[in-house]
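Only one protein chain is missing from this complex, and each of the others stays in its spot.
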Amino acid sequence: MSTPTESIRSSFRRAGSAVRSVAGRVVDRPTEENNLAGFLFVIPNVVVFSVFLLGPILYAFVLSFQEWNLFLGTGKPAWTEVFGLRLPVGNYVEILQPLPWENNWASLRSPSFNLWWFAVRNTVAYTAVVVPVQIIGGFLVALALDSRIRGKKVYRAAYFLPVMLSAAASGVIWRWILSQNGVVNEFLRPVGLAYGWANSPNTALGALMLIGLWGGIGFNMILYLAGLQNIPDELYEAARIDGADGLDRIRHVTWPNLRNTHFFVTVLAIIGTFQVFGIALAFAEGGPARATTTVVVLIYETAFVKSSFGRASAMAFFLFAVVFVFSYYRYRIEQQDEVAY
Amino acid sequence: MARTTLDGVTKRFGDDIVAVDDLSLEIRDGEFLVLVGPSGCGKSTTLRTIAGLETVSEGEIRIDGRDVTDVKPKDRDIAMVFQNYALYPQKTVSGNMRFGLEMTTDLDDEEITRRVEEAAELLDITELLDRRPRALSGGQQQRVALGRAIVRNPAVFLMDEPLSNLDAKLRTQMRTELQELHGELEATTVYVTHDQTEAMTMGDRIAVLESGQLQQVGTPMEMYYEPANEFVATFIGSPSMNTLDATFDGEHLQLPGYTYELTEAQREALSADLGGDSVTLGVRPEDVVLADEPGPRTTEFVASIVEPMGSENVLHLRHEMGEIVATVSGGQRVREGDRVRVSLPVDHVHAFDGETGEAVFNRTRTEETAPGVVGTSTRSDGDTLADGAGETNTGDRP
Amino acid sequence: MARTTLDGVTKRFGDDIVAVDDLSLEIRDGEFLVLVGPSGCGKSTTLRTIAGLETVSEGEIRIDGRDVTDVKPKDRDIAMVFQNYALYPQKTVSGNMRFGLEMTTDLDDEEITRRVEEAAELLDITELLDRRPRALSGGQQQRVALGRAIVRNPAVFLMDEPLSNLDAKLRTQMRTELQELHGELEATTVYVTHDQTEAMTMGDRIAVLESGQLQQVGTPMEMYYEPANEFVATFIGSPSMNTLDATFDGEHLQLPGYTYELTEAQREALSADLGGDSVTLGVRPEDVVLADEPGPRTTEFVASIVEPMGSENVLHLRHEMGEIVATVSGGQRVREGDRVRVSLPVDHVHAFDGETGEAVFNRTRTEETAPGVVGTSTRSDGDTLADGAGETNTGDRP
Amino acid sequence: SGDGGGGTAGTGGGESTDGGSGETTTLTVASWGEGLEREIVTGILNDYEESTDGVKVKYQNTPNEQFYQNLQTQFAGGKEPDVFYMIADEAPQFMRNGALLGVGSELKDAEEYNFDDILDNLLEPFTYEGTVYGIPKDFTPVGLFYNTDHLETAGVSAPTTWSELRSALEAIGESTDVDFPMAVGSQPRNTLIQLIWQNGGNVLSEDGSEAVVGSQEAVEAMQFLNGLVEDDLAGIYGDDIEATWAPPAMGDGSISMAMTGAWSVSTLEQDYGDIYEATEVGMPTPEGGEKVTISFTTAWSASAKTNAPGASVDLIKALTNKEGMWEWASTGTALPSRQSLLDRDFYNDRPLLSGLGDLGDASRPMVFGPKTSTILDTIMNEAEAVLTGNKDPETAMTAAERQINEQL
């Protein structure tokens, strides 16, 4: 008898699935030749990447520990005392202080107390709504447009349109559409629901979410459309015989079998929403009353309106750390699963 | 009761492709029917119409007397085992097995768990219940797929080449397990395969399809000894039956360089049933006799290839009239290039109408009790060896 | 000359997995060597180290006397046929076949085209040359994969289960074609398979691997009649050799409810070579004899399952000492539940050391000229039937 | 060549050779503004280039929204233009960080320039520690534009006090079919600051060391403004009011009054002649309050790191001397920042512009030291919170005061 892992390995190898065999091949010892080839293949990218992305990022990282005068290009370390130590982490301390509980969480409710935390709250709220809805929405649209309907191409293009419009244009357009006298209220007025959606702090973030969804669903749709092609028909048939109807099939077959797509989509969506910026700025410049100030908008303002580039960098790296930890964790889980194949 | 009846079932894809062509077939309650035929002959399609995964274009399907032609798969009281298992990758083994019950019945959790565990025990996969399919070997996945079908306790099992993805050893083992299972459950089973051994050993009856049309249905021995036509004759049995083109001159069969003498009965059958005068003479490799002595039905062949297989040697014999294959015991030596005297025993040959392929006469079926049989064990609970009790619904044998 | 030598080849993956373990093997020029073994035993890995697709961890590989251990695949003068064909989906059939020549030789277009067409003709795929792989059936793809290897006219062919994806009929056909091809090209070939029939019929010699270790290498008949150990004995042959646990009391073999009498030579071999006193008695299914008369080596079994296969019936026989399988001719009837008198012929049994599994003695190999052989055709150009001329490099038979 | 900012890497945008004569200096000039404004600017630049030996001028146009982001980035990269627009509220941080070139002393002494002619209150935002870093190219105070026809219909006279304003608006709301009687400024915070000033309050204390925007005067101003909005007497552009600025809104009669400035005049005149005829400008103040309003002003400044300080100052001179300034001011889109130009006959038959001009003395730019943008930002957000009903005026103004104090 072969051990279970062996037989699994060989059974998948026979199935010819490359995903798995690649995952299973991690242990092979790289050779000199492979090292050279790998090096040559990645070198163009590594050069461009290091020079134009990694380098600047590291530079910004250094700046995040400085009070930097952007006009003169000079800076001095942002010294501060933390737990009795003198460290150049002034920008970081500055952003995070006071911690929200030190003002009875008020900074999460009103931007008047501490804008950073308020922006964090906005971002989290935005992400919490937009990411899942965007994913599910993209999934549903893909599901609908995957089936045998006429004019698929046009429908797909319609849903993909937002991706093609520039952020500036769509921000402005949406502001118009959602304004007191906009098209939306034209429909709502007769039922007495007309409201300044874009101009009220109560609804502006909601409106921004709407725009986020509008923009994201089309992109996710494309990714999901692709993922859907890979689900074996037999699974649907098995489910049909098992008595699963339409919705059950989606729940038990379609959805779980899009795991890889989900991963890709989720990572992109989270990164995308944490970076929601262009549209937010064009839509309401972070207002009204800071209602649409997300962390990235705040970073922008800090950098370019208040010219505190060091502080802005600190914010960005704090944000980065959070997103990275999250993504890395997901990636690890994903990897484990892949290896367990 | 789960008699399953196909009544004039036709399945067309588009306008041109007729995958199943006016198929009528009755599968008896508790029967294990094996569906065989060359690739693309419509085996899977037939199974899928029974399952309700495809609509039928014409005809009617009845399970247990009930017309299920327009009934959804889940309401047909069937379960299906797919060639590539089609297990839900995200569910554990027990999740896979429960699913059907959860969807179609109101059983409470406990009852479902009980049933799943019972089935798992039967299939010896109890320790695997919490694993996910990808952590299972092919054979284990196979058993889970079976378990998923079993727990539902359906009236009819449908299996589409369930063993074809397994390697030889595992396949043999699973085959035995499946047979035992069928013995225990006694559910009506329709089983598609392209494996000779499976077809011969597993089925109560075998149905042979070609180009969507039913060629013959009968017990394995019937199919073997009394094929309805040349197609069935060459399809069943491995190595295939040898066929030689001959002409019937009213007396003998004339082959190039060889005159084959017939018995009285054979002559009569040929005279009565033959359309033209061309006949295909068939003889199975194991019936080809290497004759010590020249005789009326012997002639000389040259061994072109000899394949020693250990237990037997397969000889490829060449002659003016064509090439035939003969199997001889592994202990008997023939060298490539040897001239061999071969006899085609008159009681072991088949004749088919050279034009229609219909069987004109088949070999006589002699069966004798094997030597060494000294009695019947009282422990026996097995069926008798299938002995022609089945019916054939096609083929007009003499 | 394309003698291929593996000298102490070890391949480790990571620190734990030893896929190939100190393997030494010499493949003769023009030889067709079949590599068999259970799944995961290192067959593919061995092949891939010969191909140069894997580096070896230790040892040396020589082709034609030249050390190629560190040579790139393309410079080894080999060609490989992959299990899943690995045809380039974007290229046409002829594109697939040309590619290797374009990359490795300076031949002009015309010459390449000529070679490709030649190979295509040989493989009967001339009309497919402009199609793309996905428009081909499995068997056709298989032939293209072969063609791709052939056109390069390499010193060594490496084939990794090239027929395993085909259905039974096509496989038989392709097997014959491959054999003919080898006959024509006479290139050294290493062929991995897990199919018994392929192993027995195709190979000049068979090498059996288990857990990365070479168990035995020899001609098919040697492997069949003179297995070096229990593993090889049960691995080669289908159905497998029956094994029964016995104890050697210096005189007889004692089995539960059965005393097996030995010949003088067998007794001596056992006394000389046995480690402890436990012996595994082996006998092949076709050597189990149903005996009319009781005799010194007969005992009664109960037939638990009878599988009629047409040409033969496979009997599963139960006894206190275990279950054995016997094959009898298809005409001989045994019913399930019958008590059967069985004899294990003394000259057809094998004995293995119960602890090490090493063969202590093997059956005597009797071979007689088959009846009906009347001479040798002058047309013959075949080899003689493999008759033990090969050597075995493991196994210490008495 | 393709690189406009000057070929050599390193310091400054201007490319010059200090020693050599006969070699050319390239000055890069950046501004925003399309159409007429751009034509005029480039016109002056061309004239300057032609009339000055050894100087070439390159022009960059950047949309207003992106202007300061770009400018800062260019500063960081040492690729900033030599001469550029500097809006009053951005000026403090540029000056504080030493980014700008002091131009005052040279221009004060310059012949034929008449530095003293420039309005003092407009120079103030561009003055830091006694040095003048930019010359205001134009300005416009914000006044209350009103449609006299509507006043007539409603039977009220032009309002001069807050309470008159309120009752006038109420009357107009009742007797006409305007959507909103009045529109507040393009940003509510502007109107708010103007009201605070009028009510005797301020944003920062005299010495600029602390915020006083939570004072009673400021809260009252907020309350007054909020009252107008709450009661639908005043509306906000782009939301309550369809149009995004005054001329189309006044022009199609959907509002009667608007807080706006000179930039509205020419469009009103060209596109809505009838309404233009009927429009007058004024500035109601609270009873006993101050007559004051806000103004917007933008200057021409130069980079401290320019390689050609002399040429840069020279160019600014050309852009802001009487002739240069008038070319732009004579379009009527803004008022000149020179008293002598304001006194020209041109304004005699332009009641709206001259009315705004009269407010010139009483107008102050919204500049509050180096933290101006942050302060304006804070006030805007708190004002928005009030106007959208999310905070009461007192809480909001106190919150604004606290936040500004934190920043100072």
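As written, the chain order gives the labels A, B, C and D, with residue 1 at the start of each chain.
Heads up, the rule we're going with is that contacts are C-beta pairs under 8 Å (C-beta built on N, C-alpha and C of every residue); 3 or more make two chains touch, one makes a residue touch a chain.
As a working rule, contacts and distances are computed from a predicted model.
According to UniProt, the chain absent from the figure is "Carbohydrate ABC transporter membrane protein 2, CUT1 family", selected among "2-oxoacid oxidoreductase (ferredoxin)", "Carbohydrate ABC transporter membrane protein 2, CUT1 family", "Dihydroorotate dehydrogenase" or "pyruvate synthase".
Of the candidate positions D:70, D:199, D:256 or D:337, contact with the unshown chain belongs to D:70.
Here the missing chain is touched by one residue of C:86, C:346 or C:374, and it is C:86. Within the set D:78, D:227, D:282 or D:351, the residue that contacts the chain not displayed is D:78.
Within the entire complex, the positions of chain A that touch the omitted partner chain are 15-19, 21-22, 25, 28, 30, 33-42, 44-46, 48-49, 51-57, 59-60, 63, 70, 73, 141, 144-145, 147-149, 153-170, 172-174, 176-177, 179, 181-183, 214, 217-218, 222-223, 225-227, 229-230, 233, 236, 240, 260-261, 264, 268, 271, 274-275, 277-278, 296, 299-300, 303-304, 309, 312-313, 316-317, 319-320, 323-324, 327-328, 331. For chain C, the list of residues touching the undisplayed chain reads 48, 51-53, 72-74, 78-80, 82-84, 86-90, 99-100, 103-104, 148, 152.
Listed here are the chain D residues that touch the chain not shown: 2-5, 7-9, 28, 30, 32-35, 37, 58-66, 69-70, 72-74, 76-79, 81, 186, 238, 242-245, 247-248, 263, 267.
Everything that follows uses one rule, which is that only the chains that are shown with their structure count from here on.
Between chain A and chain D, the least number of touching-chain steps is 1. In terms of their C-alpha centroids, the spacing between chain B and chain C amounts to 27 Å. With each centre defined as the average position of its C-alpha atoms, the distance from chain B to chain D rounds to 93 Å.
Centre-to-centre, using mean CA coordinates, chain A is 57 Å away from chain B. In chain A, the positions touching at least two other chains are 7, 14.
Touching of two or more other chains is recorded for no residue of chain B. Of all the residues in chain A, the ones that touch chain D in their complex are 69-73, 110-112, 175-176, 179-181, 196, 198-202, 287-290, 301, 304-307, 309. Of all the residues in chain B, the ones that touch chain A in their complex are 48, 51-53, 72-74, 78-80, 82-84, 86-91, 99-100, 103-104, 134-139, 141, 148, 152, 165.
Within the complex formed with chain C, the residues of chain B that make contact are 38-39, 167-169, 172, 176, 179, 194-197, 200-201, 220-221, 224-225, 236-239, 284-286, 289-292, 300, 302-314, 327-343, 366-377, 379-386.
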